[in-house]
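Could you have a look at this structure, given as structure tokens, before my questions?
Only a single protein chain was left out; the remaining protein chains are all shown in position.
Per-chain numbering from 1; labels A and B assigned in written order.
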Amino acid sequence: MAKINIKIEGIPYEVEEGLTILEAAKKCGYEIPSLCTFNHGECNLGSCRVCLVEATGARGLVASCVYPVSEGMEVRISSPAAVEARRESVELLLSNHNKNCQQCEKNEYCELLHAAKLTGARDDAFAGTHSKTYVDRLAPGLVRDTSKCILCGRCVARCQNAHGMGILGFENRGFNTIVAPAENRSFADSPCIQCGQCVNVCPTGALMEHSEIQLVDDAMKSGKVMVVQAAPAVRAALGEEFGYPVGTPVTGKMIAALRRLGFNKVYDVNFGADLTIMEEGTELLGRIKNGGTLPMITSCSPGWVNYAEYNYGDLLPHLSTCKSPHEMQGAIIKSWWAKQKNLDPKDIFVVSVMPCVAKKFEKQREQLLFNGVPDVDAVITTRELARMIKRSGIIFNRLPDEEWDQDIMGDYSGAGVIFGVTGGVMEAALRTVYFKMTGREKDEIIFSEVRGHDAGIREASIDIDGTVVNVAIASGMKSAKVLLDEIRAGKSKYHFIEIMGCPGGCINGGGQPYVRSCFLPDEDDDIIDTYKEKRAQALYSEDERQTIRQSHNNPQIIELYEKYLTEPNSHKAHKLLHTSYAAREGFN
Amino acid sequence: MGKLTAAATAQITAICNRYKDEETPLMMILSDIQNEYGYIPLEVQELVSAKTGISVAEIYGVVTFYSFFSLTPKGKYVIGCCLGTACYVKGAQQVIDKFSELLGIGPGQTTEDGLFTIDALRCIGACGIAPAVSINGKVYPKVTVSQVHDIVASYQDAEHSGEVI
Partner (left out) sequence: MISTREELTQSIESCTKALDAKFSGNDGKRHVVLCGGTGCLSNNSMEIKERFEEKLAELGLSNEVTVNIVGCFGFCSQGPFVKIYPEDTLYRLVKIEDVEEIIETDIVNHTVVYRLLYKDTATGQRVTKQEDINFYKKQRRVALHGCGEINPEDINEALGAGAFQGLSRALSMSRQEVIDEVLKSGIRGRGGAGFPSGRKWQFAYNVESDEKYVVCNGDEGDPGAFMDRSILEGNPLAVIEGMVIAGYAIGAKNGYFYVRAEYPIAVQRLRLAIRQARAEGLLGENILGTDFSFNCHLRLGAGAFVCGEETALLNSIEGKRGMPRPRPPFPAVKGLWGKPTIINNVETLACIPYILREGADKFAQVGTENSKGTKVFALGGKVNNVGLVEVPMGTTLRELIYDIGGGIPGGKKFKAIQTGGPSGGCLTEEFLDEPIDFDNLVAKGSMMGSGGAIVMDEDNCMVDVAKFYMEFICDESCGKCSPCRIGTKRMLEILTRITEGRGTMKDLDQLEELAKTVKTNSLCALGQTAANPVTSTLKHFRDEYIAHIRDKKCPAHVCKNLMEYVINKEKCVGCGLCAKGCPVNAIHKTDYVPEGHKLPSYTIDTSKCIKCGACISTCRMRAISKQ
């Protein structure tokens, strides 16, 4: 990119051509408040008008988020007219906003509140009536509250970009405009897959995960045996909530915190992941051997499963019948584990800490109830866990590093850890499939062809002693759709496909900490480009630190099969660890 | 989608096919549906979505943006009262109020018998003969409050005698 010369506040700078004023200013060390723009123009409506600055060559003030820099341009951020204009844009937004920041769960990460502070917005400068409020709490995964929406359009763009679906859109016009699923329906009554990607980008409290902290509190109060299990992606991101650099694994402190929150048992979902690999690998081999439905597609991402049920009812037989890891583990806790501990499953309360909001939907699926009892009782996100830690007075940084509970489900392999990043399930499965097919371990256990942290499609052909296994990986439904349409058209060459709901996989799940450079002063400006890679790296390095790196070598897994399940895909395993799917109408 | 009759499905499909060579046909499809089917409910939007690949939310957003598109059926006679400046300064507000009073419905509403809808319009370019009222395309010039009753009655009478206006 060519460089050009500009001035900001009279000081000369050299910046890249093609940047917006906002981006260029950031690189030169200025923060211009902004609300509607996001992620290098992923959303660039230029609609909030809080980023106005003066720039030579333009009439009046310009929206710095969409206005490109040009040679010789002189920018003034601090001119009185610009300062006042930015403040008044924020004040107007606030005048139609349900300002209850103290109670608002977004409070700490609210960009509107941040902009209000930055611009010095006055109290009730333009008081008046509010637009009609709609609150949707029907969906288990997420909550929408229009009284907090500033119509920035980020969520609309994210849903479209990640999934090509466009569940959300602008409706009505003028003061009555809202952002909602078609017909202002609930997420629950529309083909939303409840992945929560839109929640991740919302600058305000208008879109939030459907919190289950209260459920957990109530269970604690009622004296149930509290078992908590945390997914791998959580440890790779939780630290961000406590000031650690992005990509710092905080496994030990997280375990310590969970104990201090009152959980009786603290397990890693990786045990469940290993179990999933055993079942799924065996299922795949079975399908290949017996001419079953191929390609087989992973089923551990409930966001993806929702998508399949809404849009590809005809392809459901391609989905692996395996439950997702935390559901498998929940099922084991409420059966084998309960028996070992002499507990009635009804007295056990299983909490999953997840990077995911779709799991909140998943846990209440009809198909996942066992005699009316769910495998998992509550799902809280990484963000909710951080909130619970903070409210309990725990100073996270001073916690000691502790270990998972080791009994019955304490061991786990490196294969389980990498489930949290796109391609991870595939890699974990391949390690085991290779062993099952050849009877020996692969020397180089890293399948780098399938590694990556981004959306899009990756594919590989793995030669296992002469048998070629074709695999493909997609994350985000936009990419997945390409593979699915191939299958539908009868043109798919793959045996095994991994699909993840969120672009990049669970490290970028809808329940993960918000990544906003304005709240991460110690990160570099490009954090929005690098956080996925950094979080993924945290998981890959944990895999490398493990001595056992294949699921089938996890001794407690071996013991579980020996003592309880007999073998993968056994009758008992099917009853506990497998499930079924059903096509659904998007708008019912 | 299952809620649409076979005839309706065929009609909407035919409309979509009319524009299949157009680059961005949505507005044209919706205009034709509004004109021919009379309104654009969600089921119809789902079908259009399936035919065009445009998401239902986006279609819904377009339908609710433009005042010509309607989510519910309009009356057989749509009384469009101009409330543009030229008409307003010549008493158009009183005229629309009179229609409302006589029919017992407000602007944007439809009578229970499905006969009349009152719409408040913004200038129909007939300002020279303000205030103007347009009923199913027929423009009434210089409408006074006292004429409103007769205008409504002419449609009601025609309706009873089975005549076509």
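Rule of thumb we're sticking to: a contact is a pair of C-beta atoms (placed from the backbone, for glycine too) under 8 Å apart; a residue touches a chain by one contact, two chains touch by 3 or more.
These numbers come from a predicted model, not from an experiment.
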| item | value |
| --- | --- |
| Of A:V66, A:V83 or A:M220, the one touching the omitted chain in the full complex | A:V66 |
| Contact residue for the chain not shown (choose from A:T177, A:N264, A:Q546 or A:S570) | A:T177 |
| Hidden partner chain, touching residue among B:N17, B:Q94 or B:S154 | B:Q94 |
| Missing-partner contacts on subunit A, residue numbers | 44-49, 52, 60-61, 63, 66-68, 81, 85, 88-89, 92-93, 95-96, 126, 128-129, 150-151, 170, 172-177 |
| Residues from subunit B at the interface with the omitted partner, ascending | 23-28, 30-31, 34, 54, 58, 61-62, 65-69, 82-90, 94, 97, 101, 121-130, 132, 137-141 |
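The definition used in the following text is that only the chains that are shown with their structure count from here on.
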| item | value |
| --- | --- |
| Distance between the centres, which are taken as Cα means, of subunit B and subunit A, whole angstrom | 45 |
| Subunit B residues within the subunit A interface of the complex | 1-2, 42, 45-46, 55-61, 64-65 |
| Complex contact set, residues of subunit A against subunit B | 160, 165-173, 180-183, 190, 585-587 |
